[in-house]
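As you look at this complex, bear in mind that one protein chain is not there, while each of the others sits in place.
Now for chain A:
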Amino acid sequence: MELTTRTTPSDFLLPSIHSAPPFFTEQPAPSTRTLFIDNWSRLILAYARHRRLFTLRVEDAEVAGGDWDEILRNERINRRVLPSYLSSLIAALVANNVAVYEPAKQTRSVLLFWRLPEEWADVLHSWATASGQLNTILTFYEIIDPPVPSPLSGLPIPLLRRAIAVLTRSGRAQIIGVADGEGVRLFAGTK
């Protein structure tokens, strides 16, 4: 079978390795296994960035119809990633610090870091600077669902929290808590 790149309906370019049947099963040989897992990590993060997906669940390999079908399944070669393999792929992502189990204390669902929290922190800070929202109090909801779409639209709260934590450490953000919820204030800061 010829290995070629292919564009999915959502305009994502699949690498040629995606047409190789062995790519979809866990390999016994350690070197091949690490190579495939590396490729899978890159593919998963690239696809997540393309579709702005933030969570990957083992469940996505169990039932069809999810957001991840385009890469977890390849109908042309009649292959799909089995839940057990996806589970180890997820473990590899977490081991490489490009994902965390969210919520913690389970291993079936992860929050993907196609941008690291540090990078999200910069995105958040430059958005606040560009939209003139430094020194004003912002609610989390206001940041992830602004009236004017921003690069932060749809960002999951746990990831937003991590980004804010990064800014807090460098004195560029301050969390304000009241009975009803939380807000954050961003500062120009010096970095």
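Everything below uses one rule, namely that contacts are C-beta pairs under 8 Å (C-beta built on N, C-alpha and C of every residue); 3 or more make two chains touch, one makes a residue touch a chain; residues count from 1.
Simple rule for what comes next: contacts and distances are computed from a predicted model.
Chemist: One chain of this complex is not shown here; going by its UniProt record, which of these names is it: "Ribosome-associated complex subunit SSZ1", "Phosphatidylinositol glycan anchor biosynthesis class U protein", "DNA-directed RNA polymerase III subunit RPC6" or "Charged multivesicular body protein 6"?
Modeler: "Charged multivesicular body protein 6"
Chemist: So one chain is hidden, and I want to know which residue out of A:Ser16, A:Thr32 or A:Thr136 touches that hidden chain in the complete assembly.
Modeler: In the full complex, the listed residue that touches the missing chain is A:Thr136.
Chemist: Which residues does chain A use to touch the chain missing from this display?
Modeler: Touch set of chain A with respect to the missing chain: 136-139, 141-142, 145, 168-171, 174, 176, 178, 180-181, 183, 185, 187.
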